[in-house]
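Below is the structure I would like to discuss, written out as structure tokens.
Shown here: the complex without one of its protein chains, the others still in place.
For reference, chains read A and B in written order, and residue numbers begin at 1 within each chain.
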Amino acid sequence: MGRKLLLEHAGVEGIRYYDAYRKKGGYASVEKALKMTPEAIVEEVKKSGLRGRGGAGFPTGLKWSFIAKPEGVPRHLVCNADESEPGTFKDRYLMEFIPHLLIEGLIVSSFALGSNTTYIYIRGEYAWIPDILEQAIAEAKVNGWLGKNILGSGFDCEIYVQRGAGAYICGEETALIESLEGKRGNPRIKPPFPAIKGLWDRPTVVNNVETLTAIVPVINLGGEEYAKIGVGRSTGTKLISACGNINKPGVYEIDMTISVEEFIFSDEYCGGMANGKKLKACIPGGSSVPILPANLLLKTAKGETRYMNYESLSDGGFATGSMMGSGGFVVLDEDQCVVKHTYTIARFYRHESCGQCSPCREGTGWMEKILKNIDTGKGKMSDIDLLWDIQGKIEGNTICPLGDAAAWPVAAAIRHFRDEFEWHVRNPEECLRRNFGLAHYADPLEAVA
Amino acid sequence: MAEEKKLFKVTIDNITVEVEPGTTILNAARQIGGEVTPPAMCYYSKLKGSGGKCRTCLVEVAAGSTADPRPMPKLVASCRTTVMDGMIVKNITSDRVLEAREGVVEFLLINHPLDCPICDQAGECDLQDLSYSHGTEGTRFEFQKRTFIKHNLGPYIQLHMTRCILCYRCVYVADQLTSKRVHGILDRGDRAEIATYIEKALDNDFIGNVIDVCPVGALTDRTFRFKNRVWFTKPVKAHRNCSKCCGKVHAWLRGDEILRVTGRKDQWGEVEDWICNECRFEKKNLTDWEIEGPADINRHSVISQGHYSGKIGTTKPTETFPNIMNGRQPKLLMDIHSVSEVNPPDLNLAAIPGPAHSGDFEEKKEISDKQ
Partner (left out) sequence: MEFSEEKLKKVSEIIARYPEGKQKSALLPVLHLAQEQFGWLSVETMDYVAALLSLEPVEVYEVATFYSMYNLEPVGKYLFEVCQTGPCMINGSDDIIAYIGERLGITPGETTADGLFTLKTVECLGACGYAPMMQLGKHYREHLTKDKVDAIIEECRNNAAANN
């Protein structure tokens, strides 16, 4: 059994409410942190090696140390709960079932950053979760963990929940800030970065839900102890939301030392492939990261075992590797069609592009149209090269990472499954009749099954 | 003794220039001028917050500064990136930049109608110029283009969203020059459009400036639309005493008639000063204006064709067709109207909503006939 830091008490009855949570040692990190200086907390977080859990994997302590502290200007911490990357549903689990863990992490982090007013920006579709969070906030306040002069430390803090209204792009931190200001979710052009000019032009840090909950064990254990869990620069534990054609979809906490094979096939995690099918491909970190065929998923190009951590998942770069991303783990079995899947992902990004910059606005729509054609048997061989060219002209040339997120899945699908695209072009009638591609990608897996 | 301000040295395409700290790469390049200057479709120096969106001004930063000479991994928008001392920038000397820019031009054109001959902006369109200088021939986009119907935003301005490239300049004009904005960007992604949501007139003394800032033919002057081709008109500098604005304009003449009035544009296509609606739309008599002389028009512009000499390289070419062809006079080979299927003289193309597709010509002819 891997070590659990976030979901340790997830199964305890009534853990959603204050009393049960407190009985299990909840809010101890606040007691500890308020006796420290904010600088010392930032130092602990740096030592812990904790990396942002939203997708980019940027070191949290370093991000915190960038926040500007001009005299007399309030600073803000904003919690990014706009979880919308296809395949990702881990933050929802944390907020829905252990809301106090997030509130606890937020209080400590607010203290470290000097934020007296902290906001949780949650995606609009999670419409029932703000009630859960607001209840947890109210309970915390009644028990003296929020409000004025918390535990006599002189630190004041309020937390408010704000609902978005349906826009993936608001998961990008500057778009989130715009949205929180009541505007369209158009990402800002950087610099300036939020740490200098963020919410209402004040210094702001935006962190993912899971990152902020991880602050609790970082403080409880101390940064150095936390850093001992995991491997290399992948410290601590990571939540993985697993879905697709597996026996046990769900949210799992892993300590980043287990192999991908173990994660998919062991009963402790995904429980193997559903319906006895073979593994064909997997998107290991949310829809924007490169899809990998089974052989490259379980072993790196060098033939080494691939592990569930930042370094190993990206081993081989985009040519033969992928990314940890947000931890949205989507498994495809031998019957699934990579072309159709890529088309739905392209449609998603087109739908979610804010439309501000031209490569993303026009390019995402163009890719979707071409992929739809190929998927429905109307494609041409030259369309495959055209798609490759278009994704290359979007990637890296946009204001925010949505352009890259839209380009990478298309590039990876063509890179690893080109003959499946070609098969669609060559067999226009058959690809309309049956919704699956070529099973031979699953063959290397014979040994495993 | 005045304190000497430290200037930053920046090298763009091997040309070094010294600029004040805080200057953007684009503005440093404008100080050098010529081809070194990246094209800008959305940036407008007189509109705060503009830029960064169209991505045509992307450049490569080969060295960030003397202190930190590492290159920047991604291409950056030169209009929104400030220079550092010792920065080395590659614009037209970078293949990466030229390729990315070609991509941007293609993206801007996939949904833009390719019907310049029937567009009122032809001849003074930034997108037309950009596609000549940085685009490729032909199109790889094989789908129906996105179209919108035309809207009159009050008596003076027409919006043809089909041609818009979403540069946001007109939104900044309304925000920064008028007290009440009634148009904005609605919807998102490739469905985004400039609109008022419900029928509303843009009604403000300075709102006419949206026409001057529009890089394409999306916002046009209803008092001028299809009255003439810009290259048949002759722009002159003119002024009048105006209580609302600077009163300094370009008047566009055909013979003795003022066909339209615009702000005075500089070599980057930006107006020197904003003008009011009264000067722009209501003063169309020669007696309203003091004419100063010919406007400075770049001789490469189609507008300078066969006009007159001026300051910026507007010397009229001395060669004429007869001197090159040993005295032969040019002869009209054929009248395109007598043979063209899609552009017969009885079809009023201006009345067609959306771009003309040859395929649905018949149906559109009916619309045109009705109007």
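In the analysis below, contacts are C-beta pairs under 8 Å (C-beta built on N, C-alpha and C of every residue); 3 or more make two chains touch, one makes a residue touch a chain.
Keep in mind that what you see is a predicted model, and the values were worked out from it rather than measured.
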item	value
Which displayed chains the hidden chain touches across the whole complex	A, B
From A:P249, A:G325 or A:G365, residue that would touch the chain that is not displayed	A:P249
Residue of A:K340, A:K393 or A:H424 in touch with the missing chain, whole complex considered	A:K340
Selected from A:Y17, A:F97 or A:Y160 as touching the chain missing from the view	A:Y160
Hidden-chain contact residue, picked from the options A:D315, A:E352 or A:E420	A:E352
Residue touching the undisplayed chain, where the options are A:P38, A:G124, A:G144 or A:G272	A:G124
For chain A, the residues touching the chain missing from this view	74, 83-89, 92, 117, 119, 123-128, 160, 162-168, 179-185, 200, 241-245, 249-251, 283, 287, 328, 330, 332, 336, 340-341, 344-345, 347-348, 351-352, 354
Interface with the unshown chain - residue positions in chain B	180-188, 196-198
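Criterion: only the chains that are shown with their structure count from here on.
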item	value
Rounded Å distance, chain A centre to chain B centre (Cα mean)	41
Chain A to chain B touching residues, read off their complex	167, 184, 189, 350-359, 361-366, 369, 386, 392-394, 396-399
Contacting residues of chain B [partner chain A, same complex]	51-56, 58, 74-75, 77, 80, 99-100, 103-104, 106-108, 110-111, 140-141, 143, 165-166, 168, 185, 187-192
